[in-house]
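Starting off with a structure, shown below.
Moving on, here comes subunit A:
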Amino acid sequence: MNIFNNAALLIGVPLLFAFSIPLFGLISKELAKWVTLLTIGFNASFSFYILFAHKYPTMVVMGNWLPPFGENLYIGPVAAFLVFVISMIGLLIAIYNLWAIKKGDVIRFSVLFLMFTAGASGIVLTGDIFNLFIFMEITGISSYALAAFGPERRALGGAFKFLVVSSIGSTLYLMGVTLIYTQLGTLNIAEIAARINQTTPGLLTFAGILIISGLAVEAELFPFNGWVPDTYTGAINGVSASLSGIAAISAVYALFRIAMTVFGKSGGAYVSTYGKIDLMALIALLATATVIIGELSALSQKNVKKMLAYSSMAQMGLIAVGFSIGNKLGVYGGIFQLVNHSIAKSMLFLIVGVLVAVGVGENIDDFKGLWKRNPFLTLTFSIGAFSMLGFPLFGGFWSKFSIVAASVQRGGWYDFIIGLVLFASVVEAFYYLRIVAYMFASDVELPKVKTPITPAIPIFILAVSIVAIGIFPQIVGTFSAQAAGELTHKMSGYILHVIPSIAAH
Partner candidate 1 sequence: MIFLKLLEGIGVGLLSLTVGLLFMGLARKITARIQRRYGPPVLQNFIDVFKLFSKQSISHGFAFDLGLVAGVSALLAAVVFLPMGQINLFPHNSSLIMIIYLMTMAYLGMAMGVSSSGNPNATIGVARALTMMMGYELPFAAVIFSVYIFAKTGSLTNIVAAQGGGFLNWNMVRLPFGFLAAEIALQGMLGEKPFDMAIAPAEIASGPMVELGGKYLGFGMLQHAVGIYLETGIMVDLFLGGASNIWIFVTKQFELFFIALLINAVLPRFKIEDGVKFMWKVPLLLGVIQALIVVL
Partner candidate 2 sequence: MQALQIFLQNWIYLIGAMAIFGIGLYITLTNENIFKIIVGLDIIESGTNLFMTAIAWHPKAVMPIYTATNQLVVNGKVVSADPLPQSLVLTAIVIGLGTTALALTIAVKIFEKYGTLDVRKIKEAKR
């Protein structure tokens, strides 16, 4: 047991500054944005320190009560890496927000955005199943409010849909947690994970179904994802970027932490779960349906933003397919794809945001001949698109590669699943390439548009990182591999680091 309590600052500092931003806001609106930026910057640098300089897996104990009695944060390879990714993307979107958020209640927007990022980090960090719910609600409430923010009324409609579905989802999650508590009398993830087979199978299955259903809402899996297109389309682009780049990471993390660590059987080549039905297989089915439905829906969209929304949905499905294969390679691919998706998709949303702001528009027809009008945004958009469709030498290739490899390795009906997913990928390739082809059309004569400098910085950094990951996949790969090791070996990867004394037996 390796305790590093100072890592509580990852949550504490954002909270402190979130509470104090209204005071900073009394001085200047800009200051509020800068405080947000710097706070997320602190988180990013601190998580960078943990990831590269500190020894992990490590643990934060809250209030000096050791797990399983008190609450704890667990910083394993997964959490360390994902917190870093979340904070970095949050930082970049905060830079974008400096430019994008000029009107409306800027101060409170900053508070919400800061807590949105911190809440997502909290989901990834926490080691308590109820605390996970709290952080989900922190992320959730701030994202409802953020999604409703904006001059357009469609934002409100989208946010309301999100709110309704997500409330039901969180209620279901809470029910499931309660059911587990009746059986095991504890809320600590590690202890539940260690003792999960002491529950009765029927109740366990039911609780698992409730929890998975609840989490699937935010993880955008099929029947639970009705809110996705409207919310993503309605929200302002910075918020859509953070929804797909930040909230998605934490939601998928939560889903698979529960499915693989809490419910998972230890041992065996592939992770499967206790209970009457295998939750991993259930998720695999949902994920496949999500991929196909998402890609097919995206195909006929004329609105790029909506298309990106559907594509997000489909990508989440692909990520979930990767995880649900359940071997190390699959989880590796899933995490890799998660990172790629959040980088590329948030970049694409930011680009659409810039394009809308400079007067190009968000429909496919507006993209015609963009190369002549603004090469920078065209190039970065193409990079994002290529990463999305898994073009070699772009980030997305390696993850898709691993997912396909893993499912082939697993064989059985996963061959069928991956066949469907690959079909959907062809569809995906079509609509992304269609946009790229439109952008490079030279038969359109329209005035040039300038790229504003501030939002260009995050877009540039994200594009460079996509290419860098594509060329040196080790950048993400090493961490993904460690993370996959943690998720697929629940005893040695998680439980023993949190409650070492379980090992005595």
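Keep this in mind: a residue touches a chain if its C-beta (ideal position, glycine included) is under 8 Å from a C-beta of that chain, and two chains touch if they have at least 3 such contacts; residues count from 1.
A quick word on the picks: all candidates are chains of the complex that A comes from, given by their letters.
Model, not experiment: these values are computed from the prediction.
For subunit A in this complex, the touching partner among the options 1 or 2 is candidate 2. Remark: subunit A residues 130, 134, 137, 140-141, 144-145, 148, 153-154, 156-157, 159-160, 163-164, 167-168, 171, 174-175, 178, 181-182, 187 touch candidate 2 in the complex.
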